[in-house]
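Just one protein chain is left out here, and the rest sit where they should.
Moving on to chain A:
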Amino acid sequence: MKKYVMIHDENLCIGCQACSVACRNENDTSDGVYRLQVHAEMKGVFPNLKTNFLRHSCVMCENAPCVEVCPTKASFQTDEGIVLLDESICVSCKYCVLACPYDARYVDPITKNIGKCTFCFTNRVAGGEQPACVTVCPTDALTFGDANDYNSEVSKVIATNSIKYPKSELGTKPKLGFVENKKGGRYE
């Protein structure tokens, strides 16, 4: 069985937001909410500075709190481990929104459905394409693929970098991992 994983290399990411725009257009995201954002965070005191670009989206937990709390089983996991939502049985109780420790879910202001990143599973990945954000990233900071296939691009990235999984202490086992930013102003 495939295990879809995404790695965001913060050294390559330039915070250009191409991924966010692509995501919005691909998924017709309503105004005011988002599935994906990249935040720029500048730290330090002039001239010893560092800017980190941090991706904020669903991290596709293997042990997903959002799935656990869902009373109607609308939130579920595919065999590849992708966490999705079945709108036809969702009752918009918002338990999942509260349960998600990554603040990754929202209530769509128009449809009132619950939304979040899906790794573009239904609209792209299932058809053999890459998620929209991965496709457009100008610096190839994003890698996506099957971690169970040792020859896949994503397996190579995992093998050659130390990958950080956010809030790993919670035991949610995310499938969105990060290569931490090493660069900063080294002016003495």
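Just so we're on the same page, a contact is a pair of C-beta atoms (placed from the backbone, for glycine too) under 8 Å apart; a residue touches a chain by one contact, two chains touch by 3 or more; residues count from 1.
By our rule, contacts and distances are computed from a predicted model.
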Choices "Sugar ABC transporter permease", "Type I-C CRISPR-associated protein Cas8c/Csd1", "cytochrome-c oxidase" or "Thiosulfate reductase PhsA" - which one is the UniProt name of the chain not shown: "Thiosulfate reductase PhsA"
Chain not shown, touching residues in chain A: 2, 9, 11-12, 14-18, 20-22, 24-28, 31, 42, 44-47, 49-51, 76, 78-80, 84, 86-89, 118, 121-127, 130, 132, 135-141, 183-187
